[in-house]
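Note that one protein chain of the assembly has been removed; the remaining protein chains are unaltered in position.
Labels run A, B and C following the written order; every chain starts at residue 1.
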């Protein structure tokens, strides 16, 4: 059977017990699927197994559309949370929210052009006009939605409608300097990635580089995480740091930080779009290979 | 059945085909083994699958001694290279060869004491007397085997006999400043780990820090690799670097390098002793988790 | 004139104005001192100049003992805080306080042996007996001073007396698990270096690795800082981090952290003992070269 999709990816978590890997890999094997990658991890404290299984569909004996139905009995038996994704046909759809700092936006656009990050970008939203020329230059619809205390609720509603209408799989806050309301966040659980310009949990909130300068730290960092209703408290996907010295004034921190932010955010987005992340409570399980 | 061992580890490589993961995990499952960790990697160019599978033996239905026999048909069917190791009873036996620089030796002894690296050290061999006090202080037999051009062959023979008599599983060249003969190396294939104080393949041979200084590089490195008959050409296990500046004279390079060498060698030894390394041609496959 | 000392080091901070570097380097020049190293830094916000000037004393025309007196007029004119240190005769005297985790202690002892860190260690104090064998093996006096809520005040008094009697220039808290009282800290301003096993200001207080695990961070860190009366709030000397993954359980964090702690603490101690650190408010100015 010739599937239109290239591979299927099963993301699964369930209470650990004997035989799960064997039974699930057999499910793929008996339908002639060739396992390309299998990664699993057992949280020994909580006895929960997490698994990412990717297999080729070229000789698979059932249709992609039938796989979920076929897997249901196994999923039920193991009391699992699971979903199955497909690669090779539609690219995931990504929206970017941005304010006045455009380096992360530019970097993401550049990586999409190069196919380093494989996605469609049906829209970019900003509360400022600064990004418009760059965005329109890339032939991506730009939505200017200014926000102030008075109009925040209705403007967020407009944003949510736009994002839903465009069926986005992921929303990237690429240095978007507005705090999202709980209702916005709850519309897109674990589908919003934010970049915070510090090594969380240090320097939560605004002006983390200024906070870093005042504390006299010798490293600065950046953290990409899923947005949750608690500000800067969501599950962390990726972090990195760079060394600084007493010589580095605020503008140097900002300069060095820009490169960190770009790289950390881009890597988090890549991992998400390749379905390599499972969320478990306040943590992420990341299958990198 | 109560096995004396805690877990079994299968290391396997074979031509890739459909069903290997399923069949092998089923082998474990049908004998009531609980998979603790399964990692696999397919070299897509050469279509070779590499696998590391670790499972708990506490409820396994056959004796540890019978497992290899039981697995033989599967191994043969997949035309695999494989071996099965056990954890929980005997610690692997490690010999250390050292000359006058003792930092790597000290570091390894310290990690063994802390059980960071789990092993027995039945002997330490040196072509100099410098290490004797430290070694004897740790109650480890110290063998002084000086080597010069004339006696090299017979002295190496003595070393080999000692190493074999002590049934060592791994030989660590912890800054051992003698080039091993081919016949020595061939006695212990992929059982000798060397630390070279450069980021190979740069600065092969003697005085790599001096070479680095003369070239004016801005980083120095260290490389842990299996010793093969080609000097500094064996499969690389681990590498790391540290930044240097024009200010760093030779003694600074040596100082900074010592920490690098210690960490890189210790990590390579840990990976080897936990059976996390498969060798494929000139490369290593390392299952880190 | 033949001085017994090898070099003199001037550490100075003062309000910035035109001519300071010229005037001070002239002070050295007119007495035939050859400048080995001059580093200066101006905090542009506060208009404060910091300087470290090291010069050779072999042809210096006045005695080491007379230099401070000779420099006084210049120091006064520039309204400077300054001190002059000498190298080449007495090594600085260092005390180490330790509890049950001995890796930092071991590492420091090892570096002193190798002369990587040049100092005398006249005493080591612990609130536990664990370190005694190692310390006595190095022929260093070991003082067991157990501390509980009741005896804390008097035992600290005993510690302070010992430290003063031994004329220590630096006190290293090498994973010493007692909080020092304000009066202890105030006895030795900017002469106590602590290693905290997190990237401060994150995870202040106890069990930072456990805190890190619970927050789900992707890096862990270590911070060496001067102890001040606010816990974990003193001026930071050095920080570094290492990446971790979801796979790393608490014991892995502790294992990876040990290497970080050792390296970060050792480097901070080296910088302090080479008189490369100036403290300015909550920050350190570090002249690394």
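Here, a contact is a pair of C-beta atoms (placed from the backbone, for glycine too) under 8 Å apart; a residue touches a chain by one contact, two chains touch by 3 or more.
Predicted, not measured: the structure shown is a model, and the values here were computed from it.
Trainee: Decide which residue listed in C:38, C:162 or C:177 touches the omitted chain of the complex.
Mentor: Missing-chain contact among the listed residues: C:38.
Trainee: Per the definition of touch given earlier, which of B:175, B:238 or B:272 contacts the omitted chain?
Mentor: B:238
Trainee: What residue numbers in chain C mark contact with the hidden partner chain?
Mentor: 16-23, 25-26, 28-30, 32-42, 59, 289
Trainee: Touching residues of chain A against the unshown chain: what are they?
Mentor: 103, 106, 110, 114, 116, 137, 245, 247, 255, 258-259, 263, 289
Trainee: In the complete complex, which positions of chain B touch the hidden chain?
Mentor: Against the missing chain, chain B presents residues 41, 44-45, 199-203, 214-219, 221, 235-241, 245-247, 249, 281-286, 288.
Convention: only the chains that are shown with their structure count from here on.
Trainee: Looking only at C-beta pair counts, which chain-chain interface has the most contacts?
Mentor: Top-ranked chain pair by contacting C-beta pairs: A-C.
Trainee: Report, in whole Å, the distance between the mean C-alpha point of chain B and the mean C-alpha point of chain C.
Mentor: 37
Trainee: Taking the mean of the CA coordinates per chain, how far is chain A from chain C in Å?
Mentor: Each chain reduced to its C-alpha mean, chain A and chain C end up 42 Å apart.
Trainee: Can you tell me which residues of chain B touch two or more of the remaining chains?
Mentor: Touching at least two other chains: 289.
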